[in-house]
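Only one protein chain is missing; all other protein chains are in place.
Let's look at chain A:
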Amino acid sequence: MIKRRGHKIREGSQGSPQPITGPHPPTTAQGRGGHFGTTAARSTSVPAPPMAAPAPPSRSSPVSLRARRPPAANGGRRGRRRERARGGAAMEEVSARFVAQKISKARWRPLPAAALQPPDVFATGSWDNEDNRLSVWAVGELGSGEYLGEPQLLCDIGHDGDVMDMQFLDQERIVVASSTGSVTVFRHHQNNQTLSVNQRWEKAHYHVDQDTSCGGAACTGVICNNPEIVTVGEDGRINLFRADQKDAVRTIDNADSSTLHAVTFLRTTEILTVNSIGQLKIWDFRQQRNEPSQIFSLTGERVPLHCVDRHPNQQHIVATGGQDGMLSIWDIRQGTMPVSLLSAHEAEMWEVHFHPSNPDHLFTCSEDGSLWHWDTSTDVSEKPSFLHHGGRSTTYLSHSTINQSVVCAWLNNDPTKDRMEITNLIPNQTLSVNSLDVLGPCLVYGTDAEAIYVNRQLFA
């Protein structure tokens, strides 16, 4: 077996006394309508135990992305040895691989219901290439704490157009949205590691003006709830497909006058969409009317929303990310405006994901090349946290622990109670992080720098 050199990303400075003070501590945009909850997300400076020192979200940190042993130092023998030397350390949990294609999407293969092991296979899609590809990767065994290298390519297949969005339908099938407007279901044959086209809906999204030869409109979002597949596109159309049917079950033409950027299921018959004029819409497929059942919107500035995700347990909580990098938390039971606006990234937030089994954790990635881990689970009763602020040292003691379990941390808009720890997982990145996915203790993300990264000890 050939062991390949894995790239390590050294994160932050382990056990360093450096307080976590981000260059732009996420705070509420107060100028955006006074009656929003003033959820001030703070980066607390926890005197952390050495094993879990989070990386400071500092962009200007001179910490080198890669701390490599120089090749000259080991006289002609390369690679492997220096990996071994640094293998077992707990901080070396990120492995990376340059893949010679810009990654637009990365998704873990879902685990079978009874599985206990962490996920080990994920799929990626590329964009802006002359020949775009859908690839399936495996990450090696973690073994006895020893690191065994970068993701290995299992198989790949050409894809017509940019991969705009991607979702596993089940263990074997992947639904891929293309910039050509087609939606394809690929089947991953695990016995001989090949990919094949299972089903394709050509021009699922198209522009009405079809006198031009290429009338297809980019399909920007796809979501599945086996066997149902919902797609949205630049043409403002919503399609509902069933995996086994040739024609669309339901199509809502002109569902939106602007571009629909993303879609997610709210309940089995209801979906959420976000569009380029800052609206969050609920659509109910039980209704025959081609109108949204509810419209929520950011006031005033019409900042486009790029991504949406729903809290896995509490379905009324929805998170969206916008063009200005703002994270909005909505409570769709009440009001038409977000419960809280948290200023986060400096550029477009491309994806937002609640952790599927640990929804106190949220992950966002952005065009500015950062990936943030939002953690509201900080239990202050165990860790006394000292918030250094303006020279004062305030000790927060355990607060109303009775209520905590009832009121979700994401909707808690009392600033004195709010405790959110935010970590930038990529200190020195420059190019856009286009996609991320979390499952169990594992995180995968892909960038425009043509690299995929896997972090397998997210909560270490």
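Here is the rule we use: contacts are C-beta pairs under 8 Å (C-beta built on N, C-alpha and C of every residue); 3 or more make two chains touch, one makes a residue touch a chain; residues count from 1.
FYI, contacts and distances are computed from a predicted model.
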item: Protein name as given in UniProt for the chain not displayed, "Proteasome subunit beta", "Transcription initiation factor TFIID subunit 10", "Elongator complex protein 4" or "Nuclear pore complex protein Nup85"; value: "Nuclear pore complex protein Nup85"
item: Per the touch definition above, residue among A:Glu93, A:Asp256 or A:Asp331 touching the missing chain; value: A:Asp256
item: Chain not shown: contacting residue from A:Ala218, A:Val232, A:Val274 or A:Leu305; value: A:Ala218
item: From A:Ser276, A:Thr320, A:Ser370 or A:Asn424, residue that would touch the chain that is not displayed; value: A:Ser276
item: Which residue of A:Glu234, A:Asp331 or A:Asp437 touches the chain not shown here; value: A:Glu234
item: Residue among A:Asn225, A:Thr251 or A:Ser297 touching the omitted chain; value: A:Ser297
item: Chain A residues touching the omitted chain (full complex); value: 1-5, 7, 60, 62, 64-66, 68, 70-72, 75-80, 98, 100-102, 127-130, 162, 164, 179, 207-209, 212, 217-218, 220, 234-236, 254, 256-259, 276-279, 295, 297, 299-302, 304, 323, 347-348, 367, 428, 430-432, 448-451
